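As you look at this complex, bear in mind that one protein chain is not there, while each of the others sits in place.
Entry: subunit A
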Amino acid sequence: MGVPGSGLAKGLAVTLRTMTRRAHTARYPDVQPELAPRTRGVIGLFEENCTVCMLCARECPDWCIYIDSHKETLPPAAPGGRERSRNVLDRFAIDFALCMYCGICVEVCPFDALFWSPEFEYAETDIRELTHERDRLREWMWTVPEPPALDPAAEEPKELTAARKTAEKAQQAQQAEKREAQE
């Protein structure tokens, strides 16, 4: 320790130095916080992508997702074809009083209908009002940020590869058609 009392002096110096520096306090209601890109604020629903497969509702650890749907029959696409049946979403609600923000529903959704939004200011005074219906979930969808960019040397996302292949095929088909027409 060296000189007796140097520890005491050091303690005083630390607090005095801290006093001269800026405070770390987050002044939240006055200043909005800067959130991390993958903040788990609330879950948004992109309902066009939802096929009512119910995977999210089944995987949810505390069963806070409510889904109602009915079946509709579509006329055959081509004459003489078979009639197709399709699920139509009637109700999609998440009880955020139960939700523990594990994100399993977002992970498990095979059709990318659920997304994390950084929005977090949805406190209610009544616990029952924390069950948010599809219109509110849809509003939150528009607050979902773009996914962070990939690393420079990362592999191309599968979606892009698939889309590019389809485009190339279509182009080749077109060119083949043109050549046939010329000949």
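The definition used in the following text is that contacts are C-beta pairs under 8 Å (C-beta built on N, C-alpha and C of every residue); 3 or more make two chains touch, one makes a residue touch a chain; residues count from 1.
By our rule, contacts and distances are computed from a predicted model.
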* Would you kindly match the missing chain to its UniProt protein name, picking from "YCII-related domain-containing protein", "Coenzyme F420-reducing hydrogenase delta subunit", "NADH-quinone oxidoreductase subunit H" or "Iron complex transport system ATP-binding protein"? => "NADH-quinone oxidoreductase subunit H"
* Sole contact to the chain not displayed, among A:Val3, A:Leu16, A:Ala36 or A:Ala123 -> A:Leu16
* Residues from subunit A at the interface with the omitted partner, ascending -> 8, 11-12, 14-16, 18-19, 21, 23-25, 27
